[in-house]
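Supplied in structure tokens, the structure appears directly below.
What you see is the complex with one protein chain gone and the rest in place.
The block that comes next holds chain A.
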Amino acid sequence: MKEYCAATRTHGGRSTPDLSDMAEVEDTLKRIQAQHGVIGTIVVNGEGIPIRTTLDNSTSVQYAGLLHQLTMKARSAVRDIDPQNELTFLRIRSKKHEIMVAPDKEYLLIAIQNPSE
């Protein structure tokens, strides 16, 4: 699917949004959500505002705000220790759940999983 999209791009800049891209994003997110034990997934932008979520509004806003700050802190901690290093993934294991955060320059992907039966 990736190759196909690349091919379409070479034909010229697209002015209209590519629905296949969006479908791909949706697909991937659905796949993550469908994993066993996953309670919810949230896509957060650079300012901590959720873009797409499978949880209700208040919960996702809360998760987004808190984890955004925590990710910033973790990232700066890793950078302080070794400036050439960078944060790739953050996992917070608690008694009930595990929260996984994948950071990026602009975005944040959060998933909450209930690991044990």
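Keep in mind that, in the parts below, contacts are C-beta pairs under 8 Å (C-beta built on N, C-alpha and C of every residue); 3 or more make two chains touch, one makes a residue touch a chain; residues count from 1.
Just so we're on the same page, contacts and distances are computed from a predicted model.
For the omitted chain of this complex, the UniProt record lists the protein as "Dynein axonemal intermediate chain 3 isoform X2", which is one of "Tubby-like F-box protein", "Methylosome subunit pICln", "Dynein axonemal intermediate chain 3 isoform X2" or "General transcription factor IIH subunit 1".
Taking the whole complex into account, chain A touches the unshown chain at residues 2, 17-18, 21-22, 24-25, 28-29, 31-32, 35-38, 43, 45, 47-52, 57, 61, 65, 88-89, 91, 93, 98, 100, 102, 104, 106-107, 109, 111, 113, 115-116.
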